[in-house]
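Take this structure first; my questions come after.
One protein chain is absent from this view; the other protein chains keep their places.
Our next item is subunit A:
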Amino acid sequence: MTANGWFQVFFFFALVLVCAKPLGLYMARVFEREHTWADVIFRPLERLVYRLTGIDETHEMAWTEYAVVMLLFSLVSMLATYAIERLQQWLPLNPQHLASVAPDLALNTAASFSTNTNWQSYVPETTMSYLTQMLTLAYHNFFSAAVGMALAVALIRGISRRESKTLGNFWVDATRASLWVLLPGCLIYALLLVSQGVVQNFRPYDQAKLVQAQTTTVTGSDGKTTTQTVTTQSIAQGPVASQEAIKMLGTNGGGFFNTNSAHPFENPTPLSNLMQMFSIFLIPAGLTVTLGRMTRAPKHGWAVFAAMAALFLVGVFVAYYAEAQANPLLHSVDQHVSTMQSGGNMEGKEVRFGIANSALFATVTTDASCGAVNSMHDSFMPLGGLVPMVNIMLGEVIFGGVGAGLYGMLIFVVLAVFIAGLMVGRTPEYLGKKIESYDVKMAMLYVLIFPLSILGFSAVSLMMPQLGLSSLANNGPHGLSEILYAYTSATGNNGSGFAGINANTHWYNLSLAAAMLIGRFLMIVPMLAIAGSLAKKKLVPPSPGTFPVHTPLFTVLLVGVVLIVGALTFFPAISLGPILEHLMMHAGKSF
């Protein structure tokens, strides 16, 4: 670890801290339908959308209607994505003449992008046309994020409204999130990315003549090897920057190219890398301020922010420390940090990012439910790879996905005030609302569905050598980590992977699709039920027995609840994966 590395970490975080407040206040105005500077441009566009679609913007929805409409929209847009993928070969903007996508893969991808997961079982360069990427994948990047924000706002309204049956209008919330926040952000951001070298074009792949011709051995289908001389390099192109911007700002994470933000055309410079990490945290951090504003408890918003910040910093420290270590199994290799190199574990990492920026990116992308990667998590040191996995297992509440992180954290807040209430023997209250058995049951349902999907699917995969184990790229404890990470990432709607696992099989495509849908929609319904229940309640004036939710003590309790729930649930599994691998590595074992 170096001073410069830590300076970069803190510079990044300071940037997030400074921008969270203005953005959070702006978003509060957007969702409260107050006047903003952007109304001149977006209000006419918003009206046009409602006129064309027949939406009544004054209509208020109960939590059940809010949930049904959200599910319907997700289903329809998911089916549209499936259809376009299946019809790709007959559609325009396909200069490489890529074939239509296979049914199981198309289903997996449609589920993946409409749940804000962006798990990728495919290699984009050889699978998805420019049209498919723009029209379906980038589109879902916008709207799965907008849906997440709408849901978070609905929950905030549930907390702040009293004796109300309704939570707002889903269509209006999603439209305002996408028009007022995501679209202007992405227009500016995409151009900033292009200024760093992210490509944006519709060229067919360019054919370059190699400076040094390459001799490769190819194994034919008959098992014989022949040598071939390769003289050209085919360079994949595409409308990358426009998709890259929303991929990060919407915490989606699905790369335009196979290697995501490690690819030089997606993330060419250290500055573009900083922008990408910043844009992952920007909206989730801002939403904590929105929470404080809309509930008229700004200090509560910052207390939640502080809990997230504490968990983030611990993660970065462990990941950076682990990746800066030398791999004891490699000999005669210089792995020390110096002015000439960043040293450490460079397998799967880019020279321009080095150790500090790779470890930081991995932490940020899994704290939030982004899942973009600028280095290969599968090749991280055992404890370095443990950090992204645990970040997701904690429920992606460390800033978390756009909207999803905040509503996930608020579920833990409900549990935290419940536990505090138990400790002092009083009915728990949260911002003047009594937390009753129905709310706690729904919160527990939310918390339990998550490990059930992760551990359940992992266990099934482990018991089926043909379907589950044959896809692994690594043996020993690392193989278990690959499976565990896949279902963790899918259920958590993260989308990063221990990417050595070959997930493009019937079993993995279908089971991961199921995990993604469960992790998104089955968890949203109990969350909205809590929102509906809170909205109906009367306001109770605070009493001396009320546990305040804006103090450092509350922050500590909240961090404790998140860690205890996560640790109790997942410790047995991770001790057989990354922790065992760490011990074996230092005992000199390879697999």
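The rule is short, and it goes like this: contacts are C-beta pairs under 8 Å (C-beta built on N, C-alpha and C of every residue); 3 or more make two chains touch, one makes a residue touch a chain; residues count from 1.
One rule holds in what follows: contacts and distances are computed from a predicted model.
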{"item": "Per UniProt record, name of the chain withheld from view [\"Glutamate/aspartate import permease protein GltK\", \"Potassium-transporting ATPase KdpC subunit\", \"Peptide/nickel transport system ATP-binding protein\" or \"4Fe-4S dicluster domain-containing protein\"]", "value": "\"Potassium-transporting ATPase KdpC subunit\""}
{"item": "Among A:199, A:516 or A:574, residue touching the chain not depicted", "value": "A:199"}
{"item": "From A:64, A:89, A:207 or A:551, residue that would touch the chain that is not displayed", "value": "A:207"}
{"item": "Residue, one of A:19, A:38 or A:68, that touches the chain absent here", "value": "A:68"}
{"item": "Which residue of A:94, A:164 or A:269 touches the chain not shown here", "value": "A:269"}
{"item": "Options A:381, A:454 or A:530, residue touching the unrepresented chain", "value": "A:381"}
